[in-house]
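What follows is an incomplete set of chains from the complex, kept in their original frame.
A and B label the chains in the order they appear, each numbered from 1.
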Amino acid sequence: MFVVMRTGAGEAEVNGVKGLILAEGLTPFENAGADRTVIAVVGEIGKRREQLRARLEATPGVATVTAISKPYKLVSREFHPENTVIRVLDTAIGDGGLTVMAGPCSVESREQLFETVDHVATHGATIIRGGAFKPRTSPYSFQGLGVEGLRYLAEARQRTGLPVITEVMDTNQVDIVAEYADILQIGTRNMQNFSLLLACGRAGRPVMLKRGFGATIEEWLMAAEYIASAGNSQIIMCERGIRTFETTTRNTMDLTAVPLLHHLTHLPVVVDPSHATGKRWLVKPLAIGGVAVGADGVMVEVHPRPEEALSDGEQSLTFALFDQMMAAIVGVHEHVRDLHGDLLPAATDPAKAAG
Amino acid sequence: MFVVMRTGAGEAEVNGVKGLILAEGLTPFENAGADRTVIAVVGEIGKRREQLRARLEATPGVATVTAISKPYKLVSREFHPENTVIRVLDTAIGDGGLTVMAGPCSVESREQLFETVDHVATHGATIIRGGAFKPRTSPYSFQGLGVEGLRYLAEARQRTGLPVITEVMDTNQVDIVAEYADILQIGTRNMQNFSLLLACGRAGRPVMLKRGFGATIEEWLMAAEYIASAGNSQIIMCERGIRTFETTTRNTMDLTAVPLLHHLTHLPVVVDPSHATGKRWLVKPLAIGGVAVGADGVMVEVHPRPEEALSDGEQSLTFALFDQMMAAIVGVHEHVRDLHGDLLPAATDPAKAAG
């Protein structure tokens, strides 16, 4: 349920509405938009819906009370029509600029990390990526350097001035990762690790949520809703390919997800062509494709010598390939930036959007 | 097996090789490239491989005899490194220009068809599409106007000067469709209707082969090989979405297929965002995406009044939306045309390409 306040409604009136919601054992979430304030009512409303609606409509300052047509609420465009912009250090994600997250799959050593970030930071990257805790299919594969890797990442931030994103695999790691990194990444295998979603939602850092390789768009948005319901709506959605019958590529990149998400949610969307394709020579064309359909950025894996990488060498870009990709996507981003404005709900029929 | 002739080998030498192949009960296919001629040997070679190879290598004019690493041969880049360009009336597909196939899903009446083609032909379409024989999930749905529809399409060609593409559903329809249409379309449900593939291969018209919604890239190329093996390599590949667990869109558009195909085959590739997404407001962004990843063209459904369409109204563009899409993709095509040259085999490692 959304409570839309009248234009010009004051703090007292907003607090009156919130108080009524809290008194019902429900939780109010406020979006103070440019025009007017909207308050989402979340929790199990059940049978009291009609009665509650009537009481809210009768509360001073309330314009209308509307049902929410989607199961996700705080992350929906209906609640928050403006794009969410996430600001970290001097970088912004979702403000119309092009975000480029680049770095090695795994932090393998201080030297390997620094060699990589020195290159990408001076050739267009806006955020440094690198895995310290690595989710691996086999318990016998390299599992990452752990806290040592985090420390190197913090040094890399110092060195480059760029914010750092790294994966957190377990609730017990959230505090330590949040201490060293600027953005927490939740990996594809943990997209529905609900305990982790809530813990990241409380960590006070922006969160990048990768799509589960077997997850629908709606489940992905519901996972984001978990994070938002814990008080954090600084969420970046990352499309990284889904699992299908096709085996030529590692996954099937679902580029339709980008305009769909821009329509359904206010959160920024980036694409990861490295994991989606699994082949380095396909990273550039799919990064171009992602930017062309309107993605706010890309995440790619880069390694000084991919053939020596401890993980995902097949899909890591060399420095030369990274530079080629950058040259291509900067131009494409510039070219397409005014082409996708009509995807916002005002310009389409929301009822049919997910129909 | 490929027989690569020496540079400067003459007709007599080429005929000598062909004769040897025919005498073995196998079939030679010749690709006379700018540099040198390649002859593919197709058929069940089996145990005589080594002996045959030795005999071919000893034949006058032969430079080398190499194994073919892929199960498809005539459609592979290995056999035919140059892009195939298909010319129909005044239009070319695969020559670096942007092909736009547009028109109604079904030809519903002479008036509806003419109203549509008059618009699209004057707003950027290069080929007219329209269904006369319609494959429908239900036997009780509108099945198309049949031969009457074909006649209207032929009139539309007269009217616009543009070539016409339409679907052929059965071997018995190949002759009549080939009589009226310029390009034969094989639909997604018939991608492995091998009798139809062979019949279209013999019809003397270019063929557009839609990807089966459950088919891998390799199966799709093998289906194209059926057409080529019947003597026709004027084939256009059309990505139209595959079936996955995601239900928000009608299908999942596999844009990675575009650079993959450009790497693996010499045939032109177009994308069909109408069927891939099933929603008209997603057609423009995905058409942009398809062109951005290097597609040679797009195919879209357009209807004067989509809400009255007898089939696929939800995904048909209005005239206004068609014009918006055209404005977007012409610019994107211009912008990206030099970005994808490195996908050709010479620039990548073929061994890893499909690895």
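Everything that follows uses one rule, which is that a residue touches a chain if its C-beta (ideal position, glycine included) is under 8 Å from a C-beta of that chain, and two chains touch if they have at least 3 such contacts.
This structure is a prediction, so every number in the text was calculated from the model and none was measured.
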Worksheet, complete the sentence: Same sequence throughout, 2 chains drawn here; counting the entire complex gives 4
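Throughout what follows, only the chains that are shown with their structure count from here on.
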Discussion item. Averaging over Cα atoms per chain, report the distance between subunit A and subunit B in Å.
Written reply: 37
Response to the item:
Residue set of subunit A touching subunit B in the complex reads 214, 216-218, 242, 244-249, 252-256, 258-260, 263, 276-277, 279, 281-282, 284-286, 288-289, 291-294, 314, 324, 328, 331-332, 335-336, 339-340, 342-343, 348-349, 352-355
